[in-house]
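With one protein chain withheld, the remaining protein chains of the complex are depicted in position.
Note that the chains are named A and B in the order they appear, and that numbering of residues resets to 1 at the start of each chain.
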Amino acid sequence: MQHLLTLENLDRPSIMRLLDRAEQFRARGAARSLLAGRTVLTLFFEPSTRTRTSFVLAAKRLGADTLNFDLSHSSTVKGESLLDTLHTLEAMHLDALVVRHNENGMPAYLAAHAHTKVAIVNAGDGTHAHPTQGLLDVLTIRQRRPDFEHLKVTICGDIRHSRVTRSDVQALHTLGVRDIRLCAPAAMLPETLDGFPGCSTSEDFDRAIAGADVAMMLRIQKERMAAAQFPAAADYHAHYGLTARRLTLAAPGCQVLHPGPINRGIEIAPDVADGPQSRILDQVANGVAVRMAVLAELVGPAA
Amino acid sequence: MQHLLTLENLDRPSIMRLLDRAEQFRARGAARSLLAGRTVLTLFFEPSTRTRTSFVLAAKRLGADTLNFDLSHSSTVKGESLLDTLHTLEAMHLDALVVRHNENGMPAYLAAHAHTKVAIVNAGDGTHAHPTQGLLDVLTIRQRRPDFEHLKVTICGDIRHSRVTRSDVQALHTLGVRDIRLCAPAAMLPETLDGFPGCSTSEDFDRAIAGADVAMMLRIQKERMAAAQFPAAADYHAHYGLTARRLTLAAPGCQVLHPGPINRGIEIAPDVADGPQSRILDQVANGVAVRMAVLAELVGPAA
Partner (left out) sequence: MQHLLTLENLDRPSIMRLLDRAEQFRARGAARSLLAGRTVLTLFFEPSTRTRTSFVLAAKRLGADTLNFDLSHSSTVKGESLLDTLHTLEAMHLDALVVRHNENGMPAYLAAHAHTKVAIVNAGDGTHAHPTQGLLDVLTIRQRRPDFEHLKVTICGDIRHSRVTRSDVQALHTLGVRDIRLCAPAAMLPETLDGFPGCSTSEDFDRAIAGADVAMMLRIQKERMAAAQFPAAADYHAHYGLTARRLTLAAPGCQVLHPGPINRGIEIAPDVADGPQSRILDQVANGVAVRMAVLAELVGPAA
């Protein structure tokens, strides 16, 4: 593994090894010497303080030097010169480059054009992939339900534009989940199920959540709600919000996930977000551990 | 001590212990291992590069990992989701959270709702408190005059809106100062002396500074001067600026303090700010040491 660009081709043993390593980091911490002297740079073309902070903490806890490349001040961030930025950063000797970009495939493009052995980590690209989110989600699920082949998983929200869903589905499918239900208003369902192995779709959240072992809620953008004919957030909540009532339709102990930040009262009711079935804060903690595992795997000494 | 939110209830031995520890750090530095592996995050809702830098340096010099949470890029900084931001950061495992906010009581609100043992350090909240400023001010005074019970202290400026004054007064009173004179134009005096133990008020700076052992000047906001009927800075300076002439009214060796950044020629004359009685740069140096002491006390191993 040189880069982490997508979960599409990551096999089950590779995923399991990363999850196991993340669990070890959560349980016992990490040696600060693991990435001592290595440099990890974050390059975010879309703002995300949370995800960036999670990666930076992961790198620091492994002993790496960390830098944020501040694009608001950079003269070389647009169009054709992006590769010049990459090669300049490589010439300063980077070990890992954590990239977020609003265009699909930009991290892969950088990986394809790198001159050095720098590890490119995709921290979210367009609607394409968010592989560390996929990994932290399956880690979270596994902590209570390692029997993936028996799970029913419902993912609800703006599936069509969701890189989180694509990475989640790939990880879940690889780990053996057979019943993945994508639920959204029609305008937010994908136009095709290509790239969504093992998935079915539904516009009816009550039906989609029936018997589910896991409910993964997605953050909704206000402008997208309007385009999907939900002019008021309350309308969206009534049809696609996860409420305590709806959660009773799921299997007992159904785990509730959300990639954050949550819109309380829109895609999720506050009492569900804060309730005993919520794994949302576990996801955050697992996020740091998964990113440590990924960086250790890509940049660290051979295990 | 789990948090540092105010100096209101900090007793004399606790303050003295923090000041002694700060003096030790100034004299001999600190072991980088003291906070090794700990994470200190700064969360500033009001900009203050100076105070943030002082805290970050303090944390680094104790060996902690430091992060600035950049609110300008954050999707979760407003209104009801502030607690979600707190809990998300806690889930990433923080040891200390240094908070500045323009609303009174926000650090205490976060402390009351924290899920973990994270230490909340108030770096200034509204007009309420700025406890590390209070501590560094009494440390500075003590270096030349440890006999607090004999001191006359004059504080001059926009007392009403000053969190610095509230914390200074609490620390001075606890350490035994009996004669604290708050001086300002009427519109900048507090409406009541509740919360200002041991204080008297005056609108006449010449009288207020007579015989003072310490003159603490406050930074004045231009918009506040106008509201207090000083349309021109020169008018304010004539009445409430600390000039060399006025300083001769104070006791010999009167120490001059200012929390910075100073408005030269407005609340303080340049020759006084730069003169032999000025402790302003000592305050800055003491600020780093006090913040080291606070972080070591809250987050470090038991002494």
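Observations on the model:
One rule holds for everything that comes next: a contact is a pair of C-beta atoms (placed from the backbone, for glycine too) under 8 Å apart; a residue touches a chain by one contact, two chains touch by 3 or more.
These figures come from a predicted structure and were not determined experimentally.
Check A:A27, A:M92 or A:A302 against the missing chain and you find that the one touching it is A:M92.
Checked against the full complex, the one of B:L57, B:A210, B:A233 or B:L249 touching the unshown chain is B:L57. Touch with the hidden chain on the side of chain B covers residues 29, 32, 47-50, 53-54, 56-57, 60-61, 260-262, 264, 281-282, 284-285, 287-288.
Residues 36-37, 39, 65, 67, 69-71, 73-76, 80-81, 84-85, 87-93, 115 are the ones on chain A that touch the missing chain.
One rule holds for everything that comes next: only the chains that are shown with their structure count from here on.
Chain A and chain B have CA centres that are 41 Å apart.
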